[in-house]
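Contents: one structure, followed by commentary.
For this view, one protein chain was removed and the others were kept in their places.
The block that comes next holds subunit A.
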Amino acid sequence: MFYREAGDFKTSYTADSQTFPIKFDRYRYYVVLAVAFGIIPFIINDYWANALLLPFLIYAIAAIGLNILVGYCGQVSLGTGGFMAVGAYACYKLMTAFPDVSMFIHVLLAGGITAIVGVLFGLPSLRIKGFYLAVATLAAQFFLVWLFNRVPWFYNYSASGQINAPERDVFGIIITGPNAPAWATYLFCLIFLSFCAIIARNLTRGTTGRTWMAIRDMDIAAEIIGVNPLKAKLTAFAVSSFFVGIAGALFFAVYLGAVEVGEVFGIQKSFLVLFMVIIGGLGSIFGSFAGAAFLVLLPVVLKVVGVDVLGWPTDIVAHLQLVIVGALIITFLILEPHGLAQLWRVAKEKLRLWPFPH
C-alpha cells in the first residue's frame, strides 16, 4: 500500500543502480531533505538547536564515521573521542592561524588531518585483530587526550588550558561564537551531515565498501581472493577518521564553543558513539542516524520526565539514566542485535504487503 515496488520499472542501468531504487524511498528521501533544508531553518529557535538538533547532526556524522570502521570494516575502535579531539584542535589551530579562510575549508582540513592521524593509529590493525585491536585503540584515546592537555602549543598557551572558538563567518554569516544565529549553525552542520552521508552511502555501495565488508566477514578469505588488507583497512581508518574529525571540529567550533579536552573528548564519548552505532545498527547508514537520534533524545526525555514531571533531584535522574541506558543496550542486544535499522527493515517488509498479506 504505502511502500511497494510494483510498477516501478527501470529502463537504464543508471536508473537501476541509483541510491534509492524504489520510488517511495526516493520520494521519502527528497521530502526529508526538503523539510530539513527548507522548513526547519525558519522555525528553529536556540533551545531546539542546542538541546536536540545540533547534537543530533554532529553525533550522526561521528556515528556514520565509526559505523564505517566498526560496522562495515569490522575493526572495533574505542578511540573515537581521541579522534574527535584531533578534529577539534586541528580546527582551532586553523581558525586562529588563518582567520580569513572560510570555515568550510577549516572543517574539511580538520577532517583531513584527523584522517592522517587515524591512518597512523590504524597501522597496528594489520597485525592486531579483534579485542586486542579494540584495546590498542584505547592507546590513541588516552595518548591524544594527554597530548592536547599537556602540550601548550595546541591550546595557544592560554592560561586555562581550554580552547575557545573565535567568531568566524561563512559568506558574511556568523557561524561560530556566541552571536551565531541558530538557523545558521543548524544549516552549517546539516550541509556537512548530508555531504558525509552521501559519500558514505556511495562508498559503501561501491568497490571500496565491498572490500571493507569482505575484510569484516573473514579477513583471511578476503586476502586469498585478492583483497588487499593493507589498503582496505587503512582506507576504512582514513574515511572513518575523516568523518569523526569533521564531527569533532563541528562539536567544538559550532556546538560547544569552548572545550576542555579531558571532559569533552574523554573515553565516555568513545563509548557514547559506539552505543549509537550498536543501537542504530552495525553496517547501516540509516542506523547511524537512528542511533544518534535515540541517544540524543533519551537524556532529554528522561530529564523532562524525571525532573520536571516527577520532581526528582537531578543526580538521581542522572544515575537512573545510566541504569536505563545500560538496560536498554542489553535489551537491544538480546532482542535485536542488528539494531534499529533492522526494525526499520522489518517494518518496510511488512509495509510492502500491508494490508493484504499472502
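Keep this in mind: contacts are C-beta pairs under 8 Å (C-beta built on N, C-alpha and C of every residue); 3 or more make two chains touch, one makes a residue touch a chain; residues count from 1.
One rule holds in what follows: contacts and distances are computed from a predicted model.
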Hidden subunit of the complex - UniProt protein name among "Amino acid/amide ABC transporter membrane protein 1, HAAT family", "DNA-binding response regulator MtrA", "Putative spermidine/putrescine transport system permease protein" or "Sensor histidine kinase MtrB": "Amino acid/amide ABC transporter membrane protein 1, HAAT family"
Residue of A:36, A:51, A:116 or A:139 in touch with the missing chain, whole complex considered: A:139
Absent-chain contact - pick from A:4, A:129, A:303 or A:348: A:129
Residue in contact with the excluded chain [from A:31, A:198, A:330 or A:346]: A:330
Where the missing chain touches subunit A, by residue: 76, 124, 127-132, 134-136, 138-139, 141-143, 145-146, 149-151, 218, 220-221, 224, 267, 271, 274-275, 278, 311-313, 315-316, 319-330, 333-334, 337
